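Before we start, here is the structure in question, set down as structure tokens.
Note that one protein chain of the assembly has been removed; the remaining protein chains are unaltered in position.
Just so it is clear, A and B label the chains in written order, and each chain counts residues from 1 on its own.
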Amino acid sequence: MATVSVNAPKARRLTLKRRRQLAGVVFALPAIALVIGFIGIPIGQDVYYSFTQWDGQTATWVGVSTWTQAFHNPNLWTALRNNALLLLSVPFALGLPLCIAVLLHQRVAGWRIFRTIYFLPTAISWVVLGLVAERFFAFQGTLNSIIHALGFSHFSTNLLGYQSEALLALGITFIFTMIGTNTMLFLTGLATLDPSLEEAARIDGAGRWRIFRNITLPHLSRFIQLAFVMTVIALFSALFSLIFVMTGGGPGYATTTVEYLIYQTGFNQGDFGTAALYGLILFVITGVVGIVQLRLIGSSE
Amino acid sequence: MADITFDGVTKIFADKIRAVDELSLHVADGEFMVLVGPSGCGKTTALRMLAGLEDITSGSLSIGGAVVNNVLPKDRDVAMVFQNYALYPHMTVAQNMGFALKIRGLSKSDIAAKVLEAATILRLTDYLDRRPKALSGGQRQRVAMGRAIVRSPQAFLMDEPLSNLDAQLRVEMRLEIARIQRLLGVATVYVTHDQIEAMTMGDRVAVMRGGKLQQVATPQDLYDHPDNDFVAGFVGSPPMNLLRASLESANDGLRVVLGAQRLDVPATYLSSHDLPNADGPGVILGIRPEDVEVLSGDSAGALMTRVERREALGAEILVHLSLVDAKENTAFVVNDEGALVARPTTLVAKMGPRAGVAVGDQLNVRFNVEHLHFFDADSGLSLRIRS
Partner (left out) sequence: MTTASTPPKEPEDPRPSMGPVQRPRKLGRWMLFVVMMIVAVIMLYPFWVMIYTSLKSEAQFLAGSGFSWISWSSLTSVIPIGQEVLSSTIVCAASILLILIVGLPAGFAFSKLRFRLSTGIFLVMVSAMMVPLQAILMTEYVNVSRLHLTGGYTAAVLVYAALGTPFSVFLFSTYFRGVPDELIEAGIVDGLGYVGVLWRLVVPIALPAIATVTVLQFIQIWDDLLVGLFFIQNTSDRPITVGLAVLAAGRTTSIPELMAGSIISALPAMLVYVGFQRYLVKGLTMGIDR
């Protein structure tokens, strides 16, 4: 069996420790190269191209004019505002699954089946979920039919018609899609909680709510942290599919978020320089959120 | 067939910790050498350097006469039995044992033959097709040994192989390992923190502490002639009584001051030991519990004691005694979770299983003066004059 023989120099100096380090570098290199090449470098390029006027082929240096133009563009601010508003859905995207997970944890009859069912929508593509949601919220869609049937016809909504409502519909759909993964995550977290802790607390006389607050919740903090990160990442990336299929960013720019704006600016308008800038902004936002959650919710690795 | 030589071997870890400090030790071909000491004493590090799993900072290490400092483990032809066995979970017992041979390119039939041979010695023939997770702790330990035996190496290295077994199994396996080692006649370095294993299994035992070799000798030598107070207190159970005491002169001899009582130092010790002067720094006096005789009546030279505690072990009773009228400066200093605690001078003595003795009783004891040990009060080194 061949041993590590990457250009073996005088074997005298190749101690085990050196070999181990060499193997470490060689094994990690492909991954590092791939990530640098396809993630690291493009981010750097974002920075470069944001200072240019770029149509995808030729880039002419224009300094900060792309930046100033972009920051004066109301669409950017609308998009940022939309992202911020959608961030409001995150507590629900965490809270609801938490409740459901707690319910599941009570182990009612058939809970395993329930668990499978709750996670099933996760396997569905966001595109498909978006399509179904579009049907649900559309003017002639299911929601209105229900409302109509119940007699509240003056409450009927119009997904495409009203700006704030479109965003709301988007938010609700987003929460729905995140319920599956987060519930599973929290349920697993609850399962790792030592039942003897709970029992000890109960013997000490603690009520259910107190147990939940002082024992269950702290234990779950790492899971909540992970769920938060995953949810926010999805909010800034996977949400694109929902927007693409449900609203196309509209009406107007009411449901355009930064990630959708990138697509629009780049592909539809051919303004790659600005799109690169938006990409950079998006990256910075996610980075900031990542750091903030590290401080806020729990300790890092 | 090979011998092993550590020559001033030192290991310093990145954080400036001297795990092994100038270790010089020779293991003869076929010898069973036990490295023993408390945790952190460097015994495992020494073993790992021997295996090639740790770099040697300075000094030289030789196997079979050849310096192996920079030789890779696989080229040293040593086999190792790990504390947690480290069996390959996805392979059967037979595959585990034959793995090293397979790497070296032996033919299938050769491998099968050697595996069978080792399995027979270890009584594993019924388990050859099982996976490790289907084996008991004792069986896994034997497979780990089998893996080492099969290679017919120049040396066996064992890292506390019995520490994960329950007490009874440990006793069985002690005999097994000793037997197999004698059968195969291969130099073996065996690391343990258990001094009973060390005493019963080793041809010679090397006691280590804080990275330094304290003493290497046959088990009996260690017991009878410890080189310092650490070795004296480490080897033997229950441990040797070590008493700090000053000396005073008496009738052109010396007497040990034990509180208000006195112990005459027999004349032979004056010539065989380099004792300090009277009213000097004093000594550490050592006497093993088995050499403390409980007397039924009074007798000349007896010491008066009081029973502080008793432990009934079934085969014997251990009594913890305090010397009556012990003064402060003869306190028996004990490390109690790292802190120094002064206790009334206590001696441990052994009594027969049916001796009727209760806490608070007054007992007269006599030391067997042929088995006194004297150690330097500062360095702890034995004061015995070596010829």
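A few remarks follow.
To be clear about the criterion, a contact is a pair of C-beta atoms (placed from the backbone, for glycine too) under 8 Å apart; a residue touches a chain by one contact, two chains touch by 3 or more.
Computed from a predicted structure; not experimentally measured.
Of the candidate positions A:Phe51, A:Tyr118 or A:Tyr253, contact with the hidden chain is made by A:Tyr118. When the omitted chain is restored, the residue from B:Ile4, B:Leu23, B:Val36 or B:Val78 that touches it is B:Val78. On the side of chain A, touch with the chain left out of the figure occurs at residues 1-5, 16, 19-28, 30-32, 34-35, 37-43, 45-46, 49, 56, 100, 103-104, 106, 108-109, 111, 114, 116-129, 131-132, 134-136, 142, 179-180, 184-185, 188-189, 192, 202, 205-209, 222-223, 226, 229, 233, 236-237, 240-241, 244-245, 248, 258-259, 262-263, 266, 272, 275-276, 279-280, 282-283, 286-287, 290, 301. Interface residues of chain B with the unshown chain, by the touch rule above, are 51-53, 73-74, 78-80, 82-90, 99-100, 103-104, 147, 151.
In this section, only the chains that are shown with their structure count from here on.
Note on chain placement: the centre of chain A and the centre of chain B lie 59 Å apart, centres being C-alpha means. Put simply, chain A touches chain B in their complex at residues 1, 3, 11-17, 19.
Of all residues in chain B, only 52-53, 55, 70, 72-74, 103, 105 touch chain A in the complex they form.
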